[in-house]
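Removed: one protein chain of the complex. Kept in place: all other protein chains.
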Amino acid sequence: MHDDLLSIEHLTASFRIGDRYYAAVDDVSLTVRKNEILAIVGESGSGKSALAFSIMGLHTRAKIEGDVRLDGQSLTRLPPSKMNKLRGRDMGMIFQDSLSALNPLMIVGSQIEEALVLHRPGLSKKERKEKTIELLTQVGIAGPELAYEKFPHELSGGMRQRIVIAIAIANEPRLLIADEPTTALDVTIQLQILDLIRKLKSDIGAGVILITHDLGVVAEMADRVAVMYAGQIVEIASLSTLLSNPQHPYTRSLLRSIPASREPKSKLYVIQGIVPSLQHLPRQGCRFRSRIPWIDESAHEEQPEMHEIAPGHFVRCTCYKHFRFPGEEEIRHGAS
Amino acid sequence: MALLEVRQLKVHFPGRGGWFESRTQPVKAVDGVGFRIEEGQTYGLVGESGSGKTTTGRAIIGLNALTSGSVTFQGQELTLGKRGGKLNFRRDIQMIFQDPYSSLNPKKRLLDIVAEPLRNFERLSPLEEKQRVRELLERVGLSPDSIYKYPHEFSGGQRQRIGIARAIALKPKLIIADEPVSALDLSVQAQVLNFLREIQEEMKLSFLLISHDLGIIRHMCDRIGIMYKGRFVEQGTTEDLFERPQHIYTKRLLSAIPVMDPAKREEQLRFREAVNSEYKEAYERYFDHDGLAYPLKPISATHEVAAPEKG
């Protein structure tokens, strides 16, 4: 347990809609170790980004319950001033859309420098600039002096994403959260950015939470994977286990719907129904139940829990034991 | 005879001009592209942002004016009788757009959205029209009773199917689909892709599928053209390109596809490094001094690669 850099216990983040609170992140527990990449996969509305924001304490109007601990220090009850000291120094975040994640009216150099101003007041102006140039070099920007003076709109998408990364790693954080860091980028640029994140992780020995909907990115990057559905984690396992021996019906369905996983021109697997919206989430019983109506009701638990079916492999609800795809005859039993 | 044949298509946009502004070179968004789409087949246009793939699709349907070149549909020259370089808009060619949120007018009911092409080309009584729209909605798997609903009442996948219903309303022969699923979640994406294949078989449709996602392209397409800076670098059957890629740019693109097997991670890493060093070393052999691809040359009956005149 001492390896755990971050541990999240029963974290719930609720948002007010009308006059009720709805949990977008619902009782999530997980851990991230040093020098490890934990991928959190889910579709839109699964709560994965809300989870990332909750860990960073970025929600200004959410009700947060449960606990987030960074190296044993509880974050959820920290006063804002203490939290500000941690954010950007011990935890850095990489955002999805680099154009909107940067202030359009500030040169990128100043935006990186701001992270230094806030956490290293000892640095002189000259030292800060030197450090910023160094950071620009570190994230692979050729001609850092030139880039320093640019406004965000004057840079390409790949370059901007490097700036966003430079901001996140400016103070060598212990924890790095990357929220869909490559979604807006072309494949070759995506590869470069992923390589960069991997390299920086090793350089500074940080734990990384990688939030993504792209199973390809997961397969490239992750050490462990947590799959989220409707605000909950439904399965956690090491990458190889998750890809070779997925258990939860949702994980298995997702893996089946990737075009690359099937014969060209064959029919792709489609999950029945739609993801319920936040207000309409089933709060009782297995949340995936309505998407697999052909599975007997009795297969589900009343209060689905995470079951450790092999060391480090957790699956929510008991329905995985009885799950089969439509047309599949035999019923598989548990993990091997 | 091919259903659609595009020859030497060029779309250039004027550079910035006006008072006190120095006129700049035109932007050659599409610079001499040619391909054929056979009936009932799917042709994939692949490229990164700025490669000109979207402009090519838009030019074929007449949303961008051609600078030069010709587009022949069922043996008929669409460029003939053009005004201002614009093609005659054809009911046989329809388009599906990328973003199902912005491509449907939020103030219109489904009835009006889906019936729009019908109103342009066919004279139907309101009753007949309603009947047709109901059938179309049912065809794309939506409730026929939803004709009076508005787009915001539907999810992303459903909206994309509304877009498809509009596109197939006139029973077109060719549909140009520009990144039709890239805004959708994986599970919804699968649904839309399946559906596109279903209507293709049922209606003998041809597709021009524009995408940056090689996984989808491989799954859907018979033939593929790879674009880079407005030109083709390679063209061939899906098998040609995925099994025997020739151009260094194609190889680089393919090597960037994520591998789903973590056991092959190391292997893939080495492969990428090899491709990358080849890319650096062979760059000048594959691109001219402007960094553009050479004209295509056939290397087999189905497979063409951009290569310099000599060797």
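The first chain written gets the first letter, and so on, giving A and B; residue counts start at 1 in each chain.
Just so it is clear, contacts are C-beta pairs under 8 Å (C-beta built on N, C-alpha and C of every residue); 3 or more make two chains touch, one makes a residue touch a chain.
Everything that follows uses one rule, which is that contacts and distances are computed from a predicted model.
From the set "Two-component system, LytT family, sensor kinase", "NADH-quinone oxidoreductase subunit J", "ABC transporter permease" or "2-hydroxy-acid oxidase", the protein name that UniProt assigns to the chain left out of the figure is "ABC transporter permease". Here one chain is not drawn; of A:His119, A:Arg224 or A:His313, the residue touching it is A:His119. One of A:Gly47, A:Gly92, A:Pro144 or A:Pro181 touches the chain omitted from the figure, and that residue is A:Gly92.
The residue touching the chain not shown here, chosen from A:Leu51, A:Leu102 or A:Leu243, is A:Leu102. In the full complex, the hidden chain is touched by chain A at residues 53, 56, 58, 80-81, 84-89, 91-93, 95-97, 100-106, 111, 114-115, 118-119, 151, 153, 164, 167-168, 170.
In this text, only the chains that are shown with their structure count from here on.
Averaged Cα coordinates give chain A a centre that lies 31 Å from the centre of chain B.
Residue ranges of chain B in contact with chain A, taken from their complex: 48-49, 155-157, 185-191, 193-194, 197, 212, 214-216, 218-220, 238, 252-253, 256-263, 265, 272.
On the chain A side of its complex with chain B, the touching residues are 43-44, 157, 186-191, 213-217, 219-220, 239-240, 243, 253-254, 257-262, 264-265, 267-271, 274-275.
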